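Only one protein chain is missing; all other protein chains are in place.
Chain lettering (A and B) follows the sequence in which the chains are written, and residue indices restart at 1 in each chain.
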Amino acid sequence: MFTANRGRLALIGAVAVGAVVALAGCASGDPLGSGSSSSAESSTLVVGSQDYYSNEIIAEIYAQALEADGFTVDRQFRIGQREVYLPDITSGKIDVFPEYTGDLLQVLDDTATSGTPDAVYSALTKALPSGLQALDRADASDQNTWTVTKAFADKYNLTDIASLKNVTEPITVGGNSELETRPYGPTALSDKYGIVTAGFKPVEDGGGPLTVKALEDGDIQLANIYTASPAFDSGNLVALEDPDGLFFPSNVVPIVSAKVDDKAAAVLNKVNAALTADTLVALNAQSVNDQLAADKIATEWLKKENLI
Amino acid sequence: MNFFAEALQWLVDPANYVGLNAIPLRLAQHLGFTVVTLVIASAIAIPLGFLIGHTGRGRSVAVASAGAFRAIPTLGLLTLVALSIGIGLNAPYIALTVLAVPPILAGAYTGFEAIDRRTIDAARAVGMSEVQIVRQVEVPLGLPLLIGGLRSAALQVVATATLAAYVADFGLGRYLFAGLKTRDYAEMLGGSILVILMALALEGLFALTQRFVVPRGVLAGRPTDIRTRSSRPRPVMESAIEEGQKNVHSK
Partner (left out) sequence: MTWIWANLDLIWDRTLDHVVLSVPAIVLSFIIALPIGWLAHRYRASRGVILTVVGLLYAIPSLPLFIILPIIVGTSTRSPLNLVIALTLYGVALMVRVVADGLASVDLDVRQSASAVGFSTWTEFWQVELPLSGPVLLAGLRVVAVSTVSLATVGAVIGVQSLGSLFTDGFQRGIQAEIIAGIVATVVLALVFDALLVYAGRLLMPWTRSRAATTVTDNAAGSVSTAATPASENRSREIAR
């Protein structure tokens, strides 16, 4: 009886050993390729992107433009939120990353103040750690707003943020949980404009469809939605004007490592110059409304603009 | 390691005990959410489990679907439901109920199945009706495994209920998300410690419950000579608490 088991045990052992070997292979081979920016292939540029569909489209545009000019590109897309990927950018594991001027500046320097797009851009170039460089900023931007529904805006005659004073019902704010403590958050509304909000409801989708739905359902009255969101296309949402510069302008800007030479930089600057505010909204709409994949959207646009 | 020191500091900071984000309030919300989810899941799973356990019908369906249900990722379900019904607590309740049903269901019917068939035959022989058999024989004898299932469900719901804060201003998950997004790891770790403490407290509660609800006879009648077993396997009872604990890995 037990002798029969001996063979089986050998089999079990073989399977276990095989699994361990396979595992070791995985561990050193880094299955998802995140560490594959090995120094051996110095000609390869690593392009990264946030875990955000719009950012992925821009990264894909950069990648395809570089490839069309003969560069080899390693795509490391959708690698999470800023706190996850920022260390890898600063340590040079990623060579090209589409960022947003104001958003990145606030992370790098929490005493930074808002201003014109150019002022924020130049502040960012100074705040970047050594070894990193910001190429030309695009006209396209994707910045925070205080947004209400059209019906709500009409009811209280709302145009800019200060006009929220007209509202007589309680205002519940919705957005990512960090919004609650950000310098432009509910506290700024009360300190700067005397607008007291009734509460904060977290919706962790970065101003996505669920936030829009919450606005429409009346679960929240005021939300933070990014300017390039295709949700504004419907005409049912109004982004309140921000004459006092509560929000930082956040233009699209490629953050690059020293490995990006003048030739590559020229390619990226050329692409970025064509990236207007309306373009970004249109690209996002293709992703959300037509449900196209990022690489297809990027190819189509680059061809249309004669960039590849 | 000073992350833990910071987290402990966060836990005792008086500033975290006032207002709408106070620790006691978040604890109460989290506990309330867990209890309500367990009640909803029990209302679905226990009658169904008793029915399956008593009749033996639908068991293969239950077994097969329980495996699939267990594999449903809560995050995916939550986002899907939230997209169709909006923000607030309803979407988390639905997603977490789906998480809690399989272990409770399994606890309910395996509890019945583990009963010695001769006991049930005896009950039938002395003239008990089917309803009486269920209420007076099968339910009390199946309790240890049912409570084990509930305990396992409670543990999972407490840990996963943090996701409610994805779409609602509710529970201990608020500390996790806020800490994550603002890179305030003390807050995030402090929140996690609270979740673990609550899980511990519930464990203790279930251990006590088992001690009180399991009929004395079940413990007294513990089989000592395993050679005299019936054709159907009987539950091998250790203490009631150990027996319940066996079910914890039914995630």
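Keep this in mind: a residue touches a chain if its C-beta (ideal position, glycine included) is under 8 Å from a C-beta of that chain, and two chains touch if they have at least 3 such contacts.
Everything numeric here is computed off the predicted structure, so don't read it as measured data.
Chemist: Please pick, from A:V47, A:V73, A:L158 or A:L210, the residue that touches the omitted chain in the full complex.
Modeler: If we include the chain that is not displayed, A:L210 is the one touching it.
Chemist: Which residue, A:S43, A:S130, A:T168 or A:Q291, contacts the hidden chain when the whole complex is considered?
Modeler: In the full complex, the listed residue that touches the missing chain is A:Q291.
Chemist: So which of B:V12, B:V35, B:A122 or B:L200 would be touching the chain we can't see?
Modeler: Per the contact definition at the top, the residue touching the missing chain is B:L200.
Chemist: Quick one: which of B:A62, B:A100 or B:V214 touches the chain that's been left out?
Modeler: Spelled out, the listed residue whose C-beta touches the missing chain is B:A62.
Chemist: Take the complete complex as the reference. Which residues in chain B touch the chain that isn't displayed?
Modeler: So the residues of chain B touching the missing chain come out as 3, 60, 62-64, 66-68, 70-77, 79-80, 83-84, 102-103, 105-107, 110, 113-114, 145, 148-149, 152, 155, 158-160, 162, 173, 176, 179-180, 185, 188-189, 191-192, 195-196, 199-200, 203, 226, 229, 233-236, 243, 245-251.
Chemist: Extract the touching residues of chain A with respect to the undisplayed chain.
Modeler: So the residues of chain A touching the missing chain come out as 1-2, 5-6, 8-9, 11-12, 15-16, 19-20, 22-23, 26-27, 30-32, 34-35, 51-53, 78-81, 83-85, 87-88, 205-206, 208-210, 287-288, 291, 293.
Criterion: only the chains that are shown with their structure count from here on.
Chemist: Inside the complex, what are the residues of chain B that reach chain A?
Modeler: 20, 79, 82-83, 86-88, 165-169, 174, 177-178, 180-183
Chemist: For chain A, which residues are in contact with chain B within the complex?
Modeler: Listed in rising order, the residues of chain A that touch chain B are 81, 83, 174, 176-178, 180-181, 199-204, 209-210, 213-214, 217, 219-220.
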